[in-house]
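Missing here: one protein chain of the complex. Every other protein chain is in place.
Chain naming follows the written order as A, B, C, D and E, and within any one chain the residues start at number 1.
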Amino acid sequence: MVKAVYSGTFDPVTNGHLDIIERASKMFDEVYVTIFGHPTKTALLTIEERIDLLNIATKHLDNVHVDASTSLAVDYCRKVGATILLRGIRNTSDYEYESNMAYANRYLDSSVETLFMVTSPEFAFVSSSRVKEIASFHRDVNDLVPACVAGVLKKKYEEKSL
Amino acid sequence: MVKAVYSGTFDPVTNGHLDIIERASKMFDEVYVTIFGHPTKTALLTIEERIDLLNIATKHLDNVHVDASTSLAVDYCRKVGATILLRGIRNTSDYEYESNMAYANRYLDSSVETLFMVTSPEFAFVSSSRVKEIASFHRDVNDLVPACVAGVLKKKYEEKSL
Amino acid sequence: MVKAVYSGTFDPVTNGHLDIIERASKMFDEVYVTIFGHPTKTALLTIEERIDLLNIATKHLDNVHVDASTSLAVDYCRKVGATILLRGIRNTSDYEYESNMAYANRYLDSSVETLFMVTSPEFAFVSSSRVKEIASFHRDVNDLVPACVAGVLKKKYEEKSL
Amino acid sequence: MVKAVYSGTFDPVTNGHLDIIERASKMFDEVYVTIFGHPTKTALLTIEERIDLLNIATKHLDNVHVDASTSLAVDYCRKVGATILLRGIRNTSDYEYESNMAYANRYLDSSVETLFMVTSPEFAFVSSSRVKEIASFHRDVNDLVPACVAGVLKKKYEEKSL
Amino acid sequence: MVKAVYSGTFDPVTNGHLDIIERASKMFDEVYVTIFGHPTKTALLTIEERIDLLNIATKHLDNVHVDASTSLAVDYCRKVGATILLRGIRNTSDYEYESNMAYANRYLDSSVETLFMVTSPEFAFVSSSRVKEIASFHRDVNDLVPACVAGVLKKKYEEKSL
Partner (left out) sequence: MVKAVYSGTFDPVTNGHLDIIERASKMFDEVYVTIFGHPTKTALLTIEERIDLLNIATKHLDNVHVDASTSLAVDYCRKVGATILLRGIRNTSDYEYESNMAYANRYLDSSVETLFMVTSPEFAFVSSSRVKEIASFHRDVNDLVPACVAGVLKKKYEEKSL
């Protein structure tokens, strides 16, 4: 049984993330989609809001589990029995950042392997930051994020404009 | 059961390749190490020589199968029942080439996923071409390739010098 | 009146090229699509075949002119009265090559400006070489090239297999 | 009539920006040089100061208009009737950032095209940040920015040292 | 007599830095290892702590001098009589940043030359930030930094957890 952890901030989950999650759920027996890090003031959504949105967005995928953790990614992988840490890569900048992180994680625990998947081309420009930037101008983000996320973003930025 | 194909030219197999193969053999149930392409005049080793060296170098790995194919990689994956095409990445140039190839393979057959692993840092400069260049100066390549390969290279380049 | 030259080898024209041509035809008053370079043995198509295919693929665009030249690109631009040399960019590697070429062209004639457009994401992996590689395996390239090109490629590679 | 918008923060305008503006003014019928974004505490100059400096630096260019906007760039382009959003690129990092932004802008409004020009090599290292860093050490920036900007920077950083 | 300055923030010094320092001490007659910049709130260590750690880590190298400065790097080089500003490069991102800085420094004083060395592959992922991140999880950083630094980090992050 091959278990993989797909880690991220997911503030909020985008269609780019979802593309990776759906492809991963076909490849591996179990996929943990896990939010890492402590809650921060600069985040738009609380950890709870992000978990809720991820759960709604992935509810059609039986072998996908949504979680959050403040541990090191490799420690979390070991805890849930995953040998694979999966990362999506959109472009060369992502690759440079992620390959460094992969070396660091390997130093921390060489029993966990980092694997990269390239994001589908149509989602290459879709980051959580970009989505929030576009939503902050009250523009439609329906092609960039799951419907549940689009609704939450619309509401959040309407409140901010008041 | 998760099967992966690790494809390459392997002219010859290096310790960088072997690092990927060993790590892959721990992650996946079955790993096919497959030489793709037609025999070419510019290769140093015949397909048969490369298969022999790969077999010797991986004989300690029970779930690794050495093979050669002139098919498209995705067709080969489907034939052996693999859903994963595994590629090692040494640096940014590799990433740019491989991400393009991954998109092309996805166009050809979206049921096969390309996954990338980063080569261990100490092997980042070790390509088959570099190894052959160094061996052509009759220099020691024992830290760069399996022992069986070092022996073959030594002999090949001694013959060329005669 | 702003005239632009879009230069390339077009061996053969792809949907990535056509995407750039269509967008350019909306932006500029006249667009010259020009094949540069001498005929080479390594090309699949003759200059005449490439011109024919470009003419068919762009016949719906009134302000697009297909041409071929063995001059320097900047000399050709001056000859047809174009101040803009347009280049499509698919990825970082393309950018590095093209920015160098832009500096060289500026050295040769600073009255011609090189402008870059990014290829639509879905065509980022589509180069003439990749298309030919896929077609050489007798695989469908209908989503990658105009219909007229797909037909010619099919025929060329069927002949080669005989 | 081809209108282009050249957008930036211009905190302050540099000779690298001016090089792009002068070349653009020759290529296009009308060029809008537009400061985007809200005033921020981290900026050195107010929007008004930046507009003044841009006006002085471009007063020899009849078809160049200086403006500021808090809209999305594509909305602004549509408002002034521009079909081209022009961006200067200094290096590979710039390209990666800008190509992502171009895809996002295309998602927002596909009737506006982003075009890139490479900055002249002698200005490749000249960013507004670098200029401010050098000026903060009370060093001469006369070769890096228009004379009017050099004067303002000198005065700003003399005040800060008091 | 060839003198070189190796500049950095050294918050804290890592084995990657030390690798460059040791190699530089063999190449040049005198090497100044100099902390540039003003003390900042975001730093973990004070300038004094960093100097102490650098002194301990380099005490086996007779021709290495540890120092701190708030001047421009080129002014400092001139002051100590160094014609070489040495920078370590770990990857492509580093190169892009450093080449820009080299051009800026050359603008400021063309009598000082910037030279780059590539960090040993095993230290390519080791930045001061990464080390602090790992240490903040109370994980072992003994293979990443000199022993004296590992001790200080351990203590600092134990205090933070109280």
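Odds and ends about this structure:
By our rule, a residue touches a chain if its C-beta (ideal position, glycine included) is under 8 Å from a C-beta of that chain, and two chains touch if they have at least 3 such contacts.
Note that the structure is a prediction, hence the values are computed from the model and not measured.
By the touch rule given at the top, the unshown chain touches B, C, D, E in the complete complex. Shown as candidates are B:34, B:58, B:92 or B:105; the residue that touches the absent chain is B:92. Only one residue in the set E:28, E:76 or E:123 touches the chain that does not appear here, and it is E:28. Interface note: of C:46, C:100 or C:142, the residue touching the hidden chain in the full complex is C:100.
Although one chain is not drawn, its touching partners on chain B can still be listed: residues 91-93, 124-125, 127, 130, 134, 137, 139, 143-144.
In the full complex, chain E contacts the hidden chain through residues 2, 23, 26-29, 83-84, 89, 92, 95-96, 99, 102-103, 106, 113-118, 120-121. Mapped onto chain C, contacts with the missing chain fall at residues 71-72, 92-93, 96, 99-101, 103-104, 107-108.
Here, only the chains that are shown with their structure count from here on.
Two copies of one chain, chain C and chain D, form a contact in which over half of the residue numbers belong to both partners. Relative orientation of chain B and chain C, expressed as the C-alpha superposition rotation angle, is 120° to the nearest 5.
In this assembly, the C-alpha centroid of chain A lies 31 Å from the C-alpha centroid of chain B.
Centre-to-centre separation of chain B and chain D, using mean CA positions: 48 Å. One simple way to say how far apart two chains are is to compare their mean CA positions; for chain B and chain E this gives 38 Å. Touching two or more other chains at once are residues 92-93, 96, 99, 103 of chain D.
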